[in-house]
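Note that this complex is displayed minus one protein chain, with the remaining chains in position.
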Amino acid sequence: MELNEIQQLVAWLEASGMRSLELNRPGECLRLKVPGSNPARVADPDGVSGRSTPAAAGAKPVALAEAAGIFLAAHPMRNAPFVKIGDTVRKNDVVGLLKTGLIYAPVTAPIEGVVSKIVATNGAMIGFGSPVLELDPGSAG
Amino acid sequence: MTNTIQSDQAPRISLLGTTGLLFEPPGAMDLHTQRRIWWLARQVEAWPCIKEAVPGMSNLMLVFSAPPRKLDSLEADLLAAWSRAEELHLEGRTVELPVIYGGEYGPHIADVVAHTGLTIEEIVRIHTEPLYTVFALGSHPGYCYLGGMDPRIATPRRKVPVRGLPGGAVSIGGSQTGVSASAGPSGWNTIGHTAMSFFDPQRTPPTLLAPGDMIRFRSERIIK
Partner (left out) sequence: MIEILSATALSSVQDLGRDGYLRYGVGTSGAMDRVALAAGNILLDNPENSAAIEIPFFPFEVRFLEDIVFALTGADAAAELDGRPVPPWWTLPARKDQVLRLNPTERGARCYLGLAGGIDVPVVLGSRSTQLRGEFGGYCGRNLRQGDVLRTVQPAERSEGSERLPAAGFGVEPPEFALPQGDPESIAQGTRTFVRVLPAAEYDCYEEASLESFWSKDWKITMQSDRYGYRLEGEALVPKHTLEQRSHGIVPGVIQVPPSGQPIIQLRDAQPSGGYPKIGTVIEADLWRLGQAELCTQLRFVQTTYDEAVSALDTVRDYLNKVRRLAGLYRLSRR
């Protein structure tokens, strides 16, 4: 098992809200335990980040990272990013990627809205729950 | 001048990437050599790293099930087997094929005339005289490579392959002749047409003819 696979398992373990994981394969055994009392964070089965950040009144809806990984604003096969400021996105649209090893996990829009700010830096390692972009609710124009 | 290996040389073994290798023994492209190739194919197809043994015209392609780590020992084994190879006598049945020569059915017969200096009638007579042995199948499903063509009607393959020849096309390529079993491209010179089904994927084996069977062409009509 390689280091980045273990890192990925750690990230998913945190994201899933489980407290421990044991993986057995011929010749190897891996046990991971989440220390302390992290609040259970159950991954939304629809993969939609319905959460907003703990908010003061008036805080903007934010697309959050569902996993840890390297944020990619564009798919490597493309030059243009998934979204730019001013684009209207619908709920569940893919607005970016989180790359962990070979897996590209989607960052999705929590609601229909207009992209107002791209928070995450392209190519940066971001953690679970980090904000990726901000939206103005509703559609443009 | 051709690329034939002279009789006093060792067989040539060459790679086809990591997918297989080609075994080409020296000497003439004749029935004696082909029978030894059939024998070699039977031996080799049972070897552990070999997925399939595919006879050609006095040669044998080996397709690997996995690329052998030690090519040298496979090559040595192949040469050793060849030195022991006996003629495998596959006595098959004889099939007669009625052929319409020339006209729209033989679009390249003029090229054979030009190359050989023979008339169409002479070419047809020479083409229909022998009893041809099926040396191997290849090229497309059910296609038979035949041995025994008279070298007088040999005509080089076309400079540019033709994209759509019909099934049943009777052709000459170099010193070989054959019949196509379905429509498709070919670099050979088409001299006639026959109606016959050579392949059925639901049958076991799927081919009508096998190495060792024999074909006779019968001239039904010559169109000038």
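Order as written gives the chain letters A and B; numbering starts at 1 within each chain.
In the analysis below, a contact is a pair of C-beta atoms (placed from the backbone, for glycine too) under 8 Å apart; a residue touches a chain by one contact, two chains touch by 3 or more.
Since this is a predicted model, take the numbers as computed values, not measurements.
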| item | value |
| --- | --- |
| Which residue of B:Pro48, B:Pro151 or B:Pro201 touches the chain not shown here | B:Pro201 |
| Interface residues of chain A (partner: the chain not displayed) | 5, 8-9, 12-13, 15-16, 43, 45-48, 67, 75-78, 82, 90, 92-94, 97, 99, 101-106, 108 |
| Sites on chain B contacted by the missing partner chain, in the whole complex | 1-4, 12, 14-20, 22, 24, 29, 41, 51-61, 63, 67, 69, 71, 136-143, 145, 156-157, 159-161, 173-174, 176, 181-185, 187, 199, 201-202, 205-207 |
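Everything below uses one rule, namely that only the chains that are shown with their structure count from here on.
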| item | value |
| --- | --- |
| Distance from the mean Cα position of chain B to that of chain A, given in whole angstrom | 61 |
